[in-house]
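Since the structure comes first, as structure tokens, the remarks are kept for the end.
Only a portion of the chains appears, each positioned as in the full assembly.
When the chains are written out, they are named A, B and C in that same order, and each has its own residue count from 1.
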Amino acid sequence: MTETSAGSITETKKFNIDTVENAAKTPDTELPWAELGLKQNEFDEVVTVLGRRPTGAELAMYSVMWSEHCSYKSSKNHLRQFGEKVTDEMKKDMLVGIGENAGVTNLGDGWAVTFKIESHNSPSFVEPYQGAATGIGGIVRDIISMGARPVAVMDPLRFGAIDHPDTARVMHGAVAGIGGYGNSLGLPNIGGEMVFDSVYQGNPLVNALAVGVMRHEDIRLANASGKGNKVVLFGARTGGDGIGGASVLASESFDDTKPSKRPAVQVGDPFAEKVLIECCLELFKGSLVEGIQDLGAAGISCATSELASNGDGGMEVELTSVLLRDPTLTPGEILMSESQERMMAVVTPENVAAFEAVMDKWAVEYSWLGEVTDTGRLIITWEGEVIVDVDPRTVAHDGPVYDRPYARPEWQDAVQADAFTGSVQDAGRPSAPADLAAAVTELISSPNMCSKSWITKQYDRYVGGNTAMAFPDDAGVVRVDEETGLGVALATDANGRYTYLDPYHGAQLALAEAYRNVATSGAVPMAVSDCLNFGSPEDPAVMWQLAEAIRGLSDACMVLGIPVTGGNVSLYNQTGTTPIHPSPVVAVLGKLDDVARRTPSGWREDGQAIYLLGTTAAELDGSEWSNMRGHLGGLPPKVDLAAERALGEILINASRDGMVDSAHDLSEGGLAAALVESALRYGVGARIALQDVLDRDGVDLFTALFSETQGRAVVAVPRSEEIRFTDMCTARGFAHTRIGVVDAEGGTLEINGVETLSLEALREAHEATLPKYFG
Amino acid sequence: MTELPLIGEATAAGAGAERSLAGAKIGVVTFPGTLDDRDAVRAVRLAGATPVALWHADTTLGDVDAVVIPGGFSYGDYLRAGAIARFAPLMSRIIDAANSDAKLPVLGICNGFQILTESHMLPGSMIKNDQLKFMCRDQLLRVENNTTSWTGDYAAGQEITVPLKNQDGQYIADEKTLDALEAEGRVVFRYVGFNPNGSRRDIAGIANAAGNVVGLMPHPEHAVEAGFGPEIGSDTEGLGFFTSVLNKIVGDNK
Amino acid sequence: MPRIVVDVMPKPEILDPQGKAIVGALPRLGFTAFSSVRQGKRFELTVDGEVTEEILAQARNAAETLLSNPVIEDVVNVEVVEA
């Protein structure tokens, strides 16, 4: 065994070990279940399940596994819809669905892709660097545990007001942490989000997505099968991370000395994780593991109970075999520890030597903990004495499920009645050419619409050599197969303001935008992962938002024909009794047969025709414009999923058949933002006239520029393709208007009725904002 | 059907490569924490040579004709970038071969450059970027010296764009060393237009006296394939490093 | 000129990946005497003139607020060193 730390931890420790035998004999012992977060009814349930009081170690396991975070007790009843509202057609490419560490989607040619998005919100507020770093670390381990090589990460972020003194702390730390960890793993960062809003001041959202690829035969599942197979824990040593509250396990305290302090935060070790990735891939390649599970929340409790209950149902583990970083850990603490960079695997006896050789090659520490049994029991011993004897299903799967009361809040009507148009904040709406030009500049330099390059230049986008698209295009695109050019596109989106105004449609809008982003890149949308960031489920209004968002999302997935393959729920995101805006972050994954056909978002060729696809209505409620004016009310833009699907098909066909050279969808900031971004992408301007749009849609120039009507995109069409392209749109009955031409010479963006905008000035305004606040 | 290669697992040369070139073997070293080894392998292959995976713990170099030490965070860069990797068994072989009469060509990219300075194969050292942040950007470079083993295919004074990405990329050395490097033409690459990390005299890369050992912070292996390289300029301007050494090897063997 | 030295170490209970990497490398170089290594920071603050009590208090204060991150680090030492 490789000893990278020579700390001697073999000394026998003297705990008051609470054995199963002892528990049976002492039914009346007081246990700190409330301090561990269990409710009376939950503790009673544990006693019923076991037929006796739990031991200290069992109590530790149930309390972490039955927590909201691990058991989904408040959301489970609603999440079911993701599994129910699916057609056979939607299931056709789903190789592994909800329930495993991450879903797996078939890409064809024997390739498969797995992706998932997760939150690391509250740790990132306490210690932004480490919180965000370990967020990346955790989601990447989920991807490895499916048998995949991780190939890229993304990071949807939401922080407080840009000018609040604490925002810089969170921004600097979280971005450096995501970069520090992801860059060190050699994973290109291909996209994300950055939203500033004071509702996230005490509750920033740091979500992380990872995507990995594998051959079909390499897919691994988290199950422990085959009586006699060995259970091994490998990677970092186990420390006291993430068990702050567990010191209340009084029954386990030391006889002689006090336990040392438990860390307040977890520190990531990206180097250890990088080595773990390579080491796992070598294990998969040699078919050396039968089942594998990453260790995240609830650590060994989660890994042993999930592996056992997903397999033949039994496992025996000797807990003193766990390699420790801190020798004062009690058995319960070892079971609860959330130390990073660890994995657990099941290995046949024949493969033990080969497994050890791979560990030694990569200098990864490991220890054999026990073996798989067919008893249907998870038995954990401490120096041979039984301290846990449970049915693993009761720990991992049969936790409490709550039908929490929910109700549409009383204030919802008033909020929805408060439209932006005609409000106090709407006074002085610009209409003169100079004012419209100033408005465009103000929009694209606002905190949410400004360039995010301050962030993205801290991320390695090149490593791996397969990044076909990343910031600032609509979707990240990674090549999977060098020979054929097969690749995947990914986008993540959420709009907390829309979802606040209408949770059902707001969640659908997040999906629609991510779907549109993926299609805009030329990829065919295939699968969805979501991270549901909400306030406390014990608040009926928040619970209603959550229920509505899940209902909206699952309904919309049916219409768009793409299944949810996995995700994560993050609740209790609130400061005092004030919740964040409901923020369902939706990730959509698409497939490109050849990434050479991807469509970038910027104009390049002089003289190409610019078309606006879709129609424009007056939809300013919840928009970036109204946000800039300090207004939030009314109803979000309408959702038209059939239109989204039709638009998607046009964009995908156009990319495949070479009919467009650029495409950029319209979302936050509307047409004004899309035009400026298309120009700044490669520094190539255009001459635009919107009269046909104004006449057809009955809107004024301001509305045409700033409305956030969905289902729209701007494309640049080579002259030679114009007829073919417009014929296609006409045949599909999709609104399309020629709004201008690309102008590679002028260095300006000219919009009829708006004072000419110089690209240089626009770039300066667009890029200055984040450096101004964050250096 | 292609298999997903493991890190450092080198695939054979592309079918189109000329036989004489494909015969040249270029080793690509993997340390724990190396990240750009697969990219370097791809670059070698696209240049027409045969990539050979080398493992840090190996005790022989085999029969490679040149060695690339790619970028990444060997041992996490935790102590100093390259500080721990330099003591790997394979590094002693590389040092010996580079200093032997055969003058094995060695290219250190980014972390590889840092390893070469920590090993004292190249003078000076790297400290944190002056803006203290990791920086990823497309960087314009000038090839100051086209007589090294790795730059023969460029014109002297040619400007090329390749990606740059690092946190500890500020090249420093004492004035005497810097003057000597300049005088001997051993400053091989200089940043043009923008010095991204505060490096002395805009130095992006240097060579040893014999010109067979070259180190630089920017990443030529990320600029070898159309559609996957820098967005400004041509995206394959890094390929010349690999064709240069190949021509040198083939020329030497004639 | 006098300097004030501030020593900051990772808290004992916190993982120190840097120390871990070093303790792994030492034996490979024949240094076998060390069972663990932790890496911290040493700051040298130069003072123009005399180090008064007030200046030392400033240094202590800076050590706790700017030079260390109290969530993961401890200030283990603040002392005056004459040049």
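We take it that a residue touches a chain if its C-beta (ideal position, glycine included) is under 8 Å from a C-beta of that chain, and two chains touch if they have at least 3 such contacts.
Keep in mind it's a predicted model, so treat the numbers as computed, not measured.
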Displayed chains are single representatives; whole-complex counts: A x1, B x1, C x2
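The rule is simple: only the chains that are shown with their structure count from here on.
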Interchain centroid distance [CA atoms averaged], subunit A/subunit B, Å: 35
Residues of subunit C touching at least two other chains: 17, 20-21, 24
Set of subunit B residues in contact with two or more other chains: 75-76, 78
For the subunit B and subunit C complex, residues of the former touching the latter: 75-76, 78-79, 84, 87
Touch list for subunit C against partner subunit B, complex: 17-18, 20-22, 24-25, 28-29, 39
Contact footprint of subunit A on subunit C as seen in their complex: 10-17, 20-21, 23-24, 34-36, 69, 71-72
